[in-house]
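Working notes for the structure below.
A single protein chain has been omitted; all remaining protein chains appear in their positions.
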Amino acid sequence: MSLTNDTIQQQLTQKFDDLLTDWQTPYGMLTFTAPKDLNLKVMQFLFDDETLRFRFLSDLQAVHYPDNKGAELAVVYHLHNLVDNVRLRFKVFTDINTPDVFSATALYQSANFMERETYDFFGVNFVGHPNLIRILNVDEMDYFPMRKEFPLEDQTRIDKDDEMFGRG
Amino acid sequence: MSRPVQFNNTVKFEGIPEGYMGNGFMATNFEKVVGLARKNSIWPLPFATSCCGIEFMATMGSHYDLARFGSERVGFSPRQCDLLMVMGTIAKKMGPVLKQVYLQMAEPRWVIAVGACASSGGIFDTYSVMQGIDQVIPVDVYVPGCPPRPEAILDGFMKIQELVHNESLRRRHGDQYIDLLASYGIQ
Partner (left out) sequence: MVNATDHILLPEGSIEKQTTTLNLGPTHPATHGVFQNILELDGERILKATSTVGYIHRAFEKIAERRPLYQITPLTDRLNYCSSPLNNMGWHLTCEKLLDVKTPKRVDYLRVIIMELSRISDHLICNSIVGVDSGAYSGFLYVMQFRELIYEIYEEVCGSRLTTNIGRIGGFERNFTNVAFEKLEKFLDPITGYPAQLKEFENLFTRNRIFMDRTIGCGAIAAERALNYGFTGPNLRAAGVDYDVRVHEPYSSYEDFDFTIPVGKTGDCYDRFLVRNEEMWQSLSILRQAYEKVQSFKGAEAEVYHADVPAYYLPEKKDVYTKMEALIYHFKIVMGETAMPVGEVYNAIEGANGELGFYLISDGGRTPYRLHFRRPCFIYYQAYPELVQGGMLSDAVITMSSLNLIAGELDA
């Protein structure tokens, strides 16, 4: 019996009841939302279960929704079951004032750099990360550049004329 | 695989500098001889960071040979090199590193900024990219392109050769040069 999106959804709702919400399947990939404190439990369940076997973390990153008051930052995990060839995506939403999310580094080594990148760009504080410092930007930077309120260009540059670029 | 040469078949020969020739001796201007020697044996330091670095590798390869201009030996130690070829995007994090490499070079030293990113930031008008390396070090030749073709890199290299040939021996001690370096904060 091959692993289908319905089977995965069934097994997850059996284990976690109604805590997992917003089930969708955009372009064939099962997507759901989990509460913030359950992210490690969900990933551990998907890892250990013998029929689900989601043992590869493809991607970990965040999205900033400034209009969603109380749930501005979404951390998105993409998991992959290499044996049955099924992908899945789940999101956890967190408040922008206390952006604490449990770190996945204990389970997946690949989460290390990805969480540092998410911290660097969005300011998500991963609790339990061994070395949560900036990775791609300069260490002295004091803001989180990928948030929607910050501009793309360096505002202190003098050689480019914003008027000519249509941004004046 | 090679095509027959169609353009530029008149090869330019280097002539002897003008001077006074006699029986077994020749007297000429010291600057001219030094310029001639220096320009045909430039040792570049390829400071390759991104895509332009791959075009540099193609320039170093056998098809567009940089070695025929005298740069057979590319060095990676700034203390032993004359020409700093900055190829690729320089981010703000990399700026201090570039400046330190430049400071380690001994006079006379030249800098060529290869590519749009090194010249002016290129297509990356962002918070993390330095908008041109001339924000931190003085540059002699800019080669535009994204990435510039190997022919363009060679053309830039030949312009550096012209600069080297015609440089006065006193230039590096003159006021104008010292003021230029002071404007970058270099003593």
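By written order: A and B. Residues from 1 in each chain.
Note that in this section a residue touches a chain if its C-beta (ideal position, glycine included) is under 8 Å from a C-beta of that chain, and two chains touch if they have at least 3 such contacts.
Bear in mind the structure is a predicted one, so any value in this text is a computation, not a measurement.
Novice: Per the definition of touch given earlier, which of B:88, B:132 or B:156 contacts the omitted chain?
Specialist: Of the candidates B:88, B:132 or B:156, B:88 is in touch with the missing chain.
Novice: Tell me which residue among B:6, B:23, B:62 or B:176 touches the hidden chain in the full complex.
Specialist: B:62
Novice: Tell me where the left-out chain touches chain B, residue by residue.
Specialist: Chain B touches the chain not shown through residues 1, 46-51, 53-58, 61-63, 76, 88-89, 91, 93-97, 99-101, 103, 123-124, 126-129, 136, 146-147, 149, 185.
Novice: For chain A, which positions touch the chain that isn't shown here?
Specialist: Residue positions of chain A that touch the missing chain: 26-27, 29, 31, 55-59, 61, 63-64, 76, 78, 82, 85, 87, 89, 108-110, 112-114, 117, 121, 134-138, 145-146, 152.
Note that only the chains that are shown with their structure count from here on.
Novice: How many Å are there between the centre of chain A and the centre of chain B, using C-alpha atoms for each centre?
Specialist: Centres of chain A and chain B (C-alpha means) sit 45 Å apart.
Novice: Chain B touches which residues of chain A in the complex?
Specialist: Against chain B, chain A makes touches at 136-138, 145, 150-154, 157, 159-160, 165.
Novice: Flag every residue of chain B that touches chain A in the complex, lowest number first.
Specialist: Listed in rising order, the residues are 92-93, 120-121, 125-128, 131-132.
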